[in-house]
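A single protein chain has been omitted; all remaining protein chains appear in their positions.
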């Protein structure tokens, strides 16, 4: 049936994109000046030792050979071994993915919880005080660097008030409450700017919907205001927002990197930056692939969700 | 007593803990809780027995150790002379180990019986005994045969030693758990078995500010390294945190290019150090002021070390007037004669003499890593005060190392750590590079002086400390005369512990918990 | 659907929509009218002007040399003292550094978006105008770019080409290419079939003539709005990169770098990280307000999809 074929098509497309991304990254990292062998052995290692290690790491082979080898391994789901830690990149990624995804997830949740109601309110109460408050706040939210929000929150709630720990991450497996305590500030830091944008979106989208003929129809039927907004308006208003939420993931993921640094959380972003500084090629490639993967597939998911909340589209995509 | 503590290490990811591969101080400070050495440094920085109860030098090239009885590895294997023999010979076989040089002069290792270990050197090596210390030395740190042979790769991350603690758990980028080793041989004066602590969880907290808030909010009880700017807040105590600034045998300087790598004299020679056959032509047709000794002396005098200490280090450093660092108790002098002292007037005179009178007198760039940034920023200002215009080139570590061996910068931030013998800061760094052997292998600034080389060789071949000190002083004087390095500071590492935590061993920058305890 | 659209719509105040064509003639006029009429525009313009000027004239206005370490370190702000905004950890005057910082931050912001806009618009125009496989090719390329979160692109580029003013500018701008491309393409598609394009074709104008003389001018309005809003984002981007230590040379004062340097002192010298943050916030807020007003003035359509 249409749905399945549509998804299949999009998945294929997504995979192609990821493949290209991976390829670009492969060559990009090798363009980064600096020698992993030297970083690994430390500055003062002997030339011989370094040469030996480069050999061992397969860095001496011609680029295309390296590339083919690497692709081969990727296809078997092997992302290689970290130059720096002798550890399978996959394991490393799994290790760091949890905190990052926790923060991103909670961040997005916060964003949505703030954005949707606020957006609706300010659309419905257009040019009344609720609208002005919501709009102003969202504007301020949009205008702050996420990591800076993080710093401010850290100073206030962790350092001054001491309500939550200032650093690190504990897995939810060690208990939901501690987990939340560790990620709430980072999540807020990434969520607020994101929520700001979403709120603006919701507002304008909702306002368009409110002016639609079918909303007038609903009123002519004698339905009560709240019912009209939430039953007839909301779903229509959400249609564009869903798409946007997906796109914004990029913004959000980007935000998480800096926020992880502020809160000293060993996440994907941190790993990526550290790996780049150490020229840990396999790790960099792995991280980038993972990020693009999450990004592309979240958007795929969003597209599917989109088609499901919008009965008007036949699965030809949202074009 | 007992109890367990959370500790913080300012590091991204501590992976390799196999002492024969470990290169970074944060790793040393961890594994010296896990391993025993043949010898170790006591709290005064003196070398004392560890696995060896005692040792003698029948002659200049032979070390004979008496090994304690009843020591075992964490996995139950007995630790006797032959186990140590195996450990040393393993290192001798590891080409890719950064420490192989330390055992290069070993002719043979013998273990005639369980309690006797004899090491024969091919020639006298004065600092040799320091190589065998548990912490910084690493050559004499004893690894476990069974575990290594089982899986060398795994051993790098899950080392098995014989120290007071064993590594029981680790999660990458997060934490390592050290658990007290019940069969640890050593006891305190009352005969209580050591260590007192049951468990030390080492959290990796790369973020200085979060390290600080962690220890102030009692998230951790010990910090291997605190951000100096915060540490300075609690100096003088009073708070819930005690901070100790300890020397880890660390020194730092501004290395100055002493010769043109492309010159006839050096074109070949530089490759012994750098491994690049083609010397850079970066200097072609340009004059390199720092090749003039007077200029180097001037730079050394332009540096206000007190200000450096207070601004760049927030007080956590000693001003360095020479290259012998405080951790080398027997050779360290705060101000030897002709020490490098702050004297801007004289510096300007010297620069005038050298013919650099312009405005600026000359310009050059300083190469450094992000960690050097504070120091570089202050130096830049100080150099400009004597008319030298320095631009800062901050490189990520990887590209820093690439650049430094291209000799394309006039100034380089450089230093060393864990140097517990003068040889460690001199031999590879400043001696003339040779095609064979480690001499000058780490030359950053192409310095060469026969007399200096000579003095070093002598001091290297004279194990007897009293005779040796003469040659050390001689070399030091030549160093101060030629000023290949403008010394800046001996950095101190601010170690923080909550007031209840007592008696952590911080000699030469270590964090040894094996006598540490929590006060009720 | 591209980020550009969502940002557009995210910032759009009015739900009234409808494309405006042939606005080139009265563009400037509308500009001025907007500023005169719309409060948001007024505020925004004033803020931007204020920071812009203080940046341009920093050498004259700044009380001290931003590099000279002449004061006691970590002095808290005190309006009446020599350092109204306090000093940093080297004893440098924060106010002066902030002023000089504005130069780089704003310059990088503008430069980055200009770079992204020029490339993106070119791509978009050609893709949209020619359609067919050229379109496919260019747009697939854009798709791939879009699969990278912007920060990734920036980090990579900086890692490869090294830090420094121009590199960072490009690194940031690179991430906007796809957004501009999509927007420009969308606009072109919308008006490609308009009468005047047809007319131009019929009188036998060269393609490039049509593109640049007929089509492009009519895509200007949305692009201007886009440009304004992205400048705001570029400034944020710069601050993030500098904060990660991947910005313009570590030693040059930019707002982000100041923030970064403040990081180690959060607990004892909040002002080092808070004050530059506020500067960033106010500027970006100003630009956003301005852009928002512009959108309403230009009555730019907010499209849901690409």
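Annotations
The letters A, B and C name the chains in turn, as written, and every chain counts its residues from 1.
Keep in mind that, in the parts below, a residue touches a chain if its C-beta (ideal position, glycine included) is under 8 Å from a C-beta of that chain, and two chains touch if they have at least 3 such contacts.
Basically, contacts and distances are computed from a predicted model.
According to its UniProt record, the chain left out of view corresponds to "Nickel import system ATP-binding protein NikD" among "ABC-type D-xylose/L-arabinose transporter", "Nickel import system ATP-binding protein NikD", "Dihydroorotate dehydrogenase" or "NADH-quinone oxidoreductase subunit C".
Put simply, the missing chain touches A once the whole complex is considered. Contact with the omitted chain, checked across A:200, A:232 or A:278, is made by A:232. Considering A:7, A:140, A:180 or A:223, the position touching the chain not shown turns out to be A:223 (whole complex). Listed here are the chain A residues that touch the chain not shown: 124, 126, 210, 212-214, 216-233, 235-236, 239, 309-312.
As a convention for this text, only the chains that are shown with their structure count from here on.
Of all chains, the one whose mean C-alpha position sits at the greatest distance from that of chain B is C. Compared on C-beta pairs in contact, A-B and B-C come out with A-B as the pair having more.
Distance from the chain A centre to the chain C centre is 22 Å, each centre being the mean of its Cα atoms.
We define each chain's centre as the mean of its Cα atoms; on that basis chain B and chain C are separated by 47 Å. The set of chain B residues that touch two or more partner chains comprises 209, 213. Residue positions of chain A touching 2 or more other chains: 33, 154, 159, 261-262.
Residues of chain B touching chain C in their complex: 208-209, 212-213, 216, 227, 229-230, 233, 311, 370, 373-374, 376-378, 380-381, 392, 394. By the touch criterion given at the top, residues 67-69, 73-74, 89-91, 245, 249-251, 263-268 of chain C touch chain B in their complex. Residues 33-36, 38-39, 41-53, 84-87, 91-92, 95-96, 154, 158-159, 162, 165-169, 261-264, 266, 270-271, 274, 277-279 of chain A are the ones that touch chain B when the two sit in their complex.
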